[in-house]
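Some notes on the structure that comes next.
After this line comes chain A, so read on.
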Amino acid sequence: MRTDLAIALAIARKDAVAELRGRQAAGATLFFAALVLLLFGFALGPDSRRLAEAAPGLLWLAIVFGGLLTVARLHQIETDDGALDELARYPVERRAIYLGKAIAGLLAMLALGGVLLPVVAVLYGIDLLAAAPPLLITVVLGAIGFAAVGTFYAGVTVRMRAREVMLPLLMLPVIAPLLLAAVKATAAALGGDPLGELGAWLQLLAAFDLVMLLAGAAGYGYLLEE
Partner candidate 1 sequence: MILLSIMPRLPPDVWFIVAAWGVILGGLALYAAALLRRIAARRALAGTRPMDDEPPGGRE
Partner candidate 2 sequence: MGTRILGVGALLLVVAASVNGLFLVPADLNQGDAQRIMYVHVPSAWLAYLSFGVTALAGVGYLWKRDLRLDAVALSAAEIGVMFTAFAIWSGMMWGQPVWGVFWQWEDPRLTTTALLLALYVGYLLFRRLTDDPRRRAARAAVVGLVAAVDIPIVHFSVEWWRGLHQGPTIGSPERLLDPAAPSQFVIALVSMVLAFTVAWAWLMVRRYQLARLDADLEELARRGRVAEARRAGLAAQRVEEATR
(Lines give C-alpha, C1' and ligand atoms only; values in the text may rest on other atoms or scores of the structure.)
Protein backbone atom coordinates (compact mmCIF):
# COMPACT_ATOMS: atom_id res chain seq x y z
CA MET A 1 0.00 0.00 0.00
CA ARG A 2 2.79 2.37 0.91
CA THR A 3 4.70 1.59 -2.25
CA ASP A 4 1.51 2.19 -4.26
CA LEU A 5 1.33 5.66 -2.84
CA ALA A 6 5.00 6.32 -3.51
CA ILE A 7 4.59 5.22 -7.13
CA ALA A 8 1.46 7.32 -7.48
CA LEU A 9 3.26 10.37 -6.16
CA ALA A 10 6.17 9.78 -8.50
CA ILE A 11 3.81 9.62 -11.48
CA ALA A 12 1.97 12.72 -10.30
CA ARG A 13 5.28 14.53 -9.88
CA LYS A 14 6.33 13.56 -13.39
CA ASP A 15 3.06 14.97 -14.78
CA ALA A 16 3.33 18.14 -12.74
CA VAL A 17 6.88 18.72 -13.96
CA ALA A 18 5.81 18.08 -17.55
CA GLU A 19 2.93 20.50 -17.14
CA LEU A 20 5.13 23.19 -15.67
CA ARG A 21 7.77 22.80 -18.37
CA GLY A 22 5.25 22.91 -21.17
CA ARG A 23 3.33 25.71 -19.58
CA GLN A 24 1.49 26.76 -22.73
CA ALA A 25 -1.14 24.01 -22.80
CA ALA A 26 -2.01 24.33 -19.13
CA GLY A 27 -2.11 28.11 -19.38
CA ALA A 28 -4.34 27.93 -22.45
CA THR A 29 -6.81 25.72 -20.59
CA LEU A 30 -7.00 28.13 -17.68
CA PHE A 31 -7.47 31.03 -20.06
CA PHE A 32 -10.19 29.14 -21.92
CA ALA A 33 -12.13 28.48 -18.69
CA ALA A 34 -11.90 32.14 -17.70
CA LEU A 35 -13.12 33.07 -21.17
CA VAL A 36 -16.13 30.80 -20.67
CA LEU A 37 -17.00 32.79 -17.55
CA LEU A 38 -16.77 36.01 -19.53
CA LEU A 39 -19.06 34.59 -22.23
CA PHE A 40 -21.63 33.49 -19.62
CA GLY A 41 -21.68 37.16 -18.64
CA PHE A 42 -22.62 38.08 -22.19
CA ALA A 43 -25.20 35.30 -22.39
CA LEU A 44 -26.98 36.29 -19.19
CA GLY A 45 -26.92 39.99 -19.84
CA PRO A 46 -25.66 42.98 -17.93
CA ASP A 47 -28.00 42.54 -14.96
CA SER A 48 -25.43 41.98 -12.21
CA ARG A 49 -27.94 40.59 -9.71
CA ARG A 50 -28.91 37.84 -12.12
CA LEU A 51 -25.26 37.03 -12.71
CA ALA A 52 -24.58 36.85 -8.99
CA GLU A 53 -27.53 34.49 -8.59
CA ALA A 54 -26.31 32.22 -11.35
CA ALA A 55 -22.67 32.46 -10.29
CA PRO A 56 -22.40 29.04 -8.52
CA GLY A 57 -23.76 27.20 -11.55
CA LEU A 58 -21.66 29.18 -14.02
CA LEU A 59 -18.50 28.68 -11.96
CA TRP A 60 -18.95 24.93 -11.92
CA LEU A 61 -19.82 24.74 -15.60
CA ALA A 62 -16.59 26.58 -16.36
CA ILE A 63 -14.69 24.19 -14.09
CA VAL A 64 -16.30 21.24 -15.90
CA PHE A 65 -15.42 22.57 -19.36
CA GLY A 66 -11.88 23.42 -18.36
CA GLY A 67 -11.57 20.13 -16.51
CA LEU A 68 -12.59 18.09 -19.55
CA LEU A 69 -9.70 19.60 -21.50
CA THR A 70 -7.37 19.10 -18.54
CA VAL A 71 -7.96 15.39 -17.99
CA ALA A 72 -7.87 14.73 -21.72
CA ARG A 73 -4.51 16.48 -22.01
CA LEU A 74 -3.03 14.61 -19.07
CA HIS A 75 -3.66 11.34 -20.87
CA GLN A 76 -2.74 12.67 -24.26
CA ILE A 77 0.79 13.45 -23.18
CA GLU A 78 1.14 9.78 -22.27
CA THR A 79 -0.03 8.42 -25.60
CA ASP A 80 1.67 10.85 -27.96
CA ASP A 81 4.93 8.95 -27.67
CA GLY A 82 3.59 5.61 -26.41
CA ALA A 83 4.52 6.40 -22.83
CA LEU A 84 1.31 4.85 -21.51
CA ASP A 85 2.30 1.47 -22.90
CA GLU A 86 5.62 1.81 -21.15
CA LEU A 87 3.86 2.77 -17.96
CA ALA A 88 1.54 -0.22 -18.24
CA ARG A 89 4.51 -2.53 -18.65
CA TYR A 90 6.10 -1.51 -15.36
CA PRO A 91 5.70 -4.15 -12.66
CA VAL A 92 3.55 -1.95 -10.46
CA GLU A 93 -0.04 -2.11 -9.36
CA ARG A 94 -2.39 -0.57 -11.92
CA ARG A 95 -4.22 1.24 -9.19
CA ALA A 96 -1.01 3.10 -8.38
CA ILE A 97 -0.86 4.36 -11.96
CA TYR A 98 -4.49 5.41 -11.72
CA LEU A 99 -3.90 7.15 -8.42
CA GLY A 100 -0.87 8.97 -9.80
CA LYS A 101 -2.76 10.24 -12.84
CA ALA A 102 -5.68 11.21 -10.59
CA ILE A 103 -3.39 13.18 -8.26
CA ALA A 104 -1.93 14.99 -11.25
CA GLY A 105 -5.47 15.68 -12.41
CA LEU A 106 -6.39 16.92 -8.96
CA LEU A 107 -3.49 19.39 -8.94
CA ALA A 108 -4.52 20.70 -12.35
CA MET A 109 -8.14 20.99 -11.23
CA LEU A 110 -7.13 22.88 -8.10
CA ALA A 111 -5.15 25.30 -10.25
CA LEU A 112 -8.24 25.72 -12.40
CA GLY A 113 -10.42 26.40 -9.35
CA GLY A 114 -7.82 28.77 -7.95
CA VAL A 115 -7.89 30.82 -11.14
CA LEU A 116 -11.63 30.75 -11.70
CA LEU A 117 -12.75 31.70 -8.19
CA PRO A 118 -11.19 35.19 -8.30
CA VAL A 119 -12.44 35.64 -11.86
CA VAL A 120 -15.99 34.84 -10.71
CA ALA A 121 -15.60 37.23 -7.80
CA VAL A 122 -14.53 40.06 -10.06
CA LEU A 123 -16.81 39.44 -13.01
CA TYR A 124 -20.01 38.62 -11.14
CA GLY A 125 -19.44 40.85 -8.15
CA ILE A 126 -19.27 38.22 -5.42
CA ASP A 127 -17.65 38.50 -2.02
CA LEU A 128 -15.56 35.34 -1.76
CA LEU A 129 -13.64 36.10 1.39
CA ALA A 130 -16.71 35.97 3.62
CA ALA A 131 -17.37 32.38 2.60
CA ALA A 132 -13.80 31.26 1.98
CA PRO A 133 -13.54 28.11 4.18
CA PRO A 134 -16.67 26.29 2.95
CA LEU A 135 -15.97 27.39 -0.61
CA LEU A 136 -12.46 25.97 -0.50
CA ILE A 137 -13.74 22.67 0.89
CA THR A 138 -16.33 22.53 -1.88
CA VAL A 139 -13.77 23.23 -4.59
CA VAL A 140 -11.35 20.64 -3.21
CA LEU A 141 -14.04 17.95 -2.92
CA GLY A 142 -15.34 18.80 -6.38
CA ALA A 143 -11.83 18.70 -7.83
CA ILE A 144 -11.16 15.29 -6.27
CA GLY A 145 -14.36 13.86 -7.74
CA PHE A 146 -13.72 15.36 -11.14
CA ALA A 147 -10.15 14.10 -11.22
CA ALA A 148 -11.29 10.62 -10.10
CA VAL A 149 -13.94 10.34 -12.81
CA GLY A 150 -11.97 12.26 -15.42
CA THR A 151 -8.84 10.14 -15.10
CA PHE A 152 -10.88 6.97 -15.49
CA TYR A 153 -12.76 8.16 -18.59
CA ALA A 154 -9.64 9.69 -20.13
CA GLY A 155 -8.17 6.20 -19.80
CA VAL A 156 -11.30 4.71 -21.37
CA THR A 157 -11.25 6.99 -24.40
CA VAL A 158 -7.53 7.22 -24.93
CA ARG A 159 -6.54 5.85 -28.34
CA MET A 160 -10.11 5.51 -29.53
CA ARG A 161 -11.69 7.19 -32.50
CA ALA A 162 -13.55 10.46 -31.90
CA ARG A 163 -12.26 10.67 -28.32
CA GLU A 164 -12.73 14.46 -28.27
CA VAL A 165 -16.49 13.84 -28.36
CA MET A 166 -16.56 10.59 -26.48
CA LEU A 167 -14.83 11.86 -23.35
CA PRO A 168 -17.46 14.51 -22.52
CA LEU A 169 -20.25 12.27 -23.76
CA LEU A 170 -19.32 9.46 -21.39
CA MET A 171 -18.24 11.64 -18.52
CA LEU A 172 -20.82 14.39 -18.24
CA PRO A 173 -23.76 12.17 -17.25
CA VAL A 174 -21.59 10.48 -14.64
CA ILE A 175 -20.54 13.73 -13.00
CA ALA A 176 -24.08 15.11 -12.93
CA PRO A 177 -24.40 14.40 -9.17
CA LEU A 178 -21.05 16.10 -8.56
CA LEU A 179 -22.12 19.18 -10.51
CA LEU A 180 -25.42 19.29 -8.69
CA ALA A 181 -23.94 18.89 -5.23
CA ALA A 182 -21.05 21.29 -5.88
CA VAL A 183 -23.36 24.01 -7.21
CA LYS A 184 -25.73 23.59 -4.27
CA ALA A 185 -22.86 23.66 -1.78
CA THR A 186 -21.33 26.73 -3.42
CA ALA A 187 -24.67 28.52 -3.40
CA ALA A 188 -25.21 27.58 0.24
CA ALA A 189 -21.72 28.79 1.17
CA LEU A 190 -22.16 32.10 -0.64
CA GLY A 191 -25.63 32.66 0.79
CA GLY A 192 -24.53 32.06 4.37
CA ASP A 193 -26.27 28.66 4.46
CA PRO A 194 -29.63 29.80 5.92
CA LEU A 195 -31.19 26.33 5.50
CA GLY A 196 -28.26 24.51 7.07
CA GLU A 197 -27.88 22.17 4.10
CA LEU A 198 -24.23 22.84 3.29
CA GLY A 199 -23.05 19.88 5.35
CA ALA A 200 -25.39 17.48 3.54
CA TRP A 201 -24.12 18.55 0.11
CA LEU A 202 -20.49 18.29 1.21
CA GLN A 203 -21.17 14.81 2.50
CA LEU A 204 -22.72 13.86 -0.82
CA LEU A 205 -19.65 15.24 -2.61
CA ALA A 206 -17.33 13.29 -0.32
CA ALA A 207 -19.33 10.09 -0.84
CA PHE A 208 -19.23 10.60 -4.61
CA ASP A 209 -15.45 11.14 -4.45
CA LEU A 210 -14.92 7.98 -2.45
CA VAL A 211 -17.12 5.76 -4.63
CA MET A 212 -15.62 7.05 -7.85
CA LEU A 213 -12.05 6.77 -6.61
CA LEU A 214 -12.65 3.15 -5.64
CA ALA A 215 -14.47 2.37 -8.90
CA GLY A 216 -11.81 4.12 -10.95
CA ALA A 217 -8.95 2.37 -9.19
CA ALA A 218 -10.66 -1.00 -9.62
CA GLY A 219 -11.56 -0.44 -13.26
CA TYR A 220 -8.45 1.31 -14.54
CA GLY A 221 -6.38 -1.85 -14.69
CA TYR A 222 -8.72 -3.34 -17.30
CA LEU A 223 -8.17 -0.30 -19.49
CA LEU A 224 -4.42 -0.80 -19.72
CA GLU A 225 -4.53 -4.45 -20.74
CA GLU A 226 -4.19 -5.29 -24.40
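Definition applied: a contact is a pair of C-beta atoms (placed from the backbone, for glycine too) under 8 Å apart; a residue touches a chain by one contact, two chains touch by 3 or more; residues count from 1.
Selection rule, in plain terms: all candidates are chains of the complex that A comes from, given by their letters.
Keep in mind the model is a prediction, meaning the values are calculated, not measured.
One chain among 1 or 2 touches chain A in this complex, and its number is 2.
Listing the residues of chain A that touch candidate 2 in their complex gives 152, 156-157, 160-162, 166, 169-170, 172-174, 176-177, 180-181, 184, 195, 197, 200-201, 204, 207-208, 211-212, 215-216, 219, 222-223, 225-226.
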